[in-house]
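All protein chains but one are shown in place.
Order of writing sets the labels: A, B and C. Residues in every chain begin at 1.
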Amino acid sequence: MLIGFDLLDRQILDRDGEPVGKVDDVELDAGEDGVPFVAALLVGQRALGMRIGGRLGRWIAGVALRLSLDERPAARIPFDLVAEIDSAVNLSVRRELLADPPLEVWLRDHVIGRIPGADDAS
Amino acid sequence: MKRFLAVALGILTAIGGFVDIGDIVANAEAGARFGISHAWILLLGVLGICSYAEMSGRVATVSGRPVFDLVRERLGPRVALGNLAGSLFVTVLTLGAEIGGVGLALQLVTSVDYLLWVPVVGFVLWVVLWRAKFNTLENVFGLTGLVLIVFIIAFFRLDPNYGELWHQASRPGPPHGEDWGTYWFMAVALFASAMTPYEVFFFSSGAVEERWTAKDLLTSRINVFVGFPLGGLLAFALMVTSATVFHPRDVSVDSLSQVAMPAAIALGKLGLAAAILGFFAATFGAAMETGLSSAYTVAQYFGWAWGKLRRPREAARFHTVLIVSILVGVLVLMTTIDPIQLTEYTLVFSAVVLPLTYLPILVVANDRGYLGERANGRFANAVGVLFLAIVVVAAVAAIPLMIVTRMGAG
Amino acid sequence: MPHCTERAAGEDWPAWPAGYQPTVTLHRLAIVAVAVLLLWAGFAVSVTAPPDRSDYRRTALQVAASAHDAAGTGALIAHQQLDGDVFGTFADAAYDDATRTLSGAATRLTGEPPPDDASAALRDGLLPLVQEAVRALGDAARATSRTALRAALGVLEDVAARLADLIEANR
Partner (left out) sequence: MRREHLETPLRVSQILRRPVTDRGGRTLGRVADVETDRDADGRERVVAVVVTAGRWGRLLGYERDEATGPWILEQLARAVLRRRTVRVSWEDLAELGEEGRTLG
């Protein structure tokens, strides 16, 4: 597997095909022999901003940090939860098991959820 | 039978949905100033959108990935972010132009200034996208857009000078009083009006959301290869009626009321009413598509939940982007910029950003790891590369032509 | 297989992509700032410089073309009104559009002083035609009888023809 090509920037889907996020960065951990292995997928604008780097990246990460309203690190999905990788990264769990992205939660609770009809399917 | 009806409905919607404010403005302006000497450009643009939409429809159907998802995957987060900024800018400006077009159409039947209509149209647009049965409405507006056929009927009733029109079409070039600069400027605008990126964002996102399978691929191809050329025929009717009425009088077109006049001259009040209804349906339908496309691009770049079929609560970020886009579109119009001029600008910028989304699609359409046997064949590639070249040339030429010709003023 | 040794970034490497190193960013920022300044200065010069003869002629011809468009369109609307091909709200809006084109053109013409006698002569030939077009367009839009409308139509067609002659003569 090529991490850059097969993982980074791919769409992550839960077991029902619902979007979870993009693979914004990948975390490696060292094994017993010191050889790194893929430990987790990092999701969220903070991880993305730090990866992009530079002034723009720092700005994106900074905004994401401010919008996340708490000091939680970027969402981390353990690589064990990945079931299959095709044109997307498919997880073996439903997205309810993962923490909801803070921006989504904030907008849902403060903006979109307050408008009548937000619960109606079209 | 049911399947046949579904296919027929798809084609009819594609025909009516092809025309938007950009096509209306570019074709009528070109027809009035240059006769139909740009007919070949329109043909080229229609072939281009067919190739582009077919590829992205195929990629979306087989791999389940819409356009902007792939843009980031292939170009990386940094380049794709620039790409997102450009595409979003153009799509939101186009949304503004479409809302302005709806306002202008309403002004023609109510005498109420379009600026007073703009906030109303923006609000109704949002309500429609918020909770209405989107697919039903898409079909309603697509089918209503078909009344633009009135321009085809009008053309034959106008008793045109076929010899003169053939002369214009067969010898492309600027007529007396125009130069090559303005000719090519108009050509770029016209090409961009046929080959709009938002159409493809919308089309491929729809394919993913409705979970098309390889079986739907045939339907999608029929929609593209039959619907788009017939839609292009409606656009051509706008050009050729304008060329028949305005070009001999040496009058150029710069308002929507002028575009409708050939229908009135040929078919009276009924023809005029049909033309205005057609403008309304075409621009409102396109406003729905551009509004959604703005939100699609952002959501797909960041990997958020998106879609017109989801409950808004389940796609809060997507719906927030949608609301902001509509607001920005309305605010742009509230600066009192003329919607027709705004349309001209969006066409130029649209030409500039087109290669950024066209290239990744062409590359992925060749990727056997994604598409297996459904990857591009030789013919599709020959066409794809040809249009890549054309799209790049148009993108490079657009801004210099705009400056040199002072927005086509000469 | 090659071994890889430590090496400081940027020694004889191409620069990091934009924004990676503060020095590079500053450098680029300076270049961008200078470019913007130059563009802005060029823009300012071209806007504030007094128009020369060819600029004026170009503007005048554009004004004449716009006035011709408006008069021609006005004549078309009046024609359709007489034939009963349009409804009132449409005619109102269409006259409005033509009037807007025309008043924009008139403002441009009177806003720029002619740089020399030839330009002044061009303006003196054009201005009355524009004014006549404005008047006739207003008359057509307000006409309550067919006779009045027909009269306005005649004037509009006449003005349009004279504007076309003027454009052709100065091309």
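Everything that follows uses one rule, which is that contacts are C-beta pairs under 8 Å (C-beta built on N, C-alpha and C of every residue); 3 or more make two chains touch, one makes a residue touch a chain.
Owing to the predicted nature of the structure, the values given are computational and were not obtained by experimental measurement.
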item	value
Residue of A:26, A:93 or A:115 in touch with the missing chain, whole complex considered	A:26
Absent-chain contact - pick from B:82, B:248 or B:369	B:369
Sites on chain A contacted by the missing partner chain, in the whole complex	1-5, 7-8, 25-31, 34-40, 42, 47, 50-51, 53-54, 79
Contacts of chain B with the absent chain, listed as residue ranges	74-76, 79, 360, 362-364, 366-370, 375-376, 381, 384-385, 388
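As a working rule, only the chains that are shown with their structure count from here on.
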item	value
Averaged-CA centre spacing for the pair chain C and chain A, given as whole angstrom	49
Rounded Å distance between chain A and chain B, as computed from the means of their C-alpha atoms	34
Approximate Å spacing (C-alpha centroids) for the pair chain B, chain C	25
Sequence positions of chain B contacting 2 or more other chains	78
Residues within chain C bordering two or more other chains	17
Chain C residues touching chain B - in the complex, by the definition given at the top	17, 62, 65, 68-69, 72-73, 76-77, 80, 83-90, 92-94, 97-98, 101, 160, 164, 167, 171
Residues of chain B touching chain C in the complex	78, 107-111, 177, 245-246, 249-252, 254-258, 260-261, 264-265, 268-269, 271-273, 276, 409-410
Residue numbers on chain B that touch chain A, as the complex places them	63-65, 69, 72-73, 76-78, 80-81, 130-134, 301-306, 308-313, 316-317, 319-320, 370
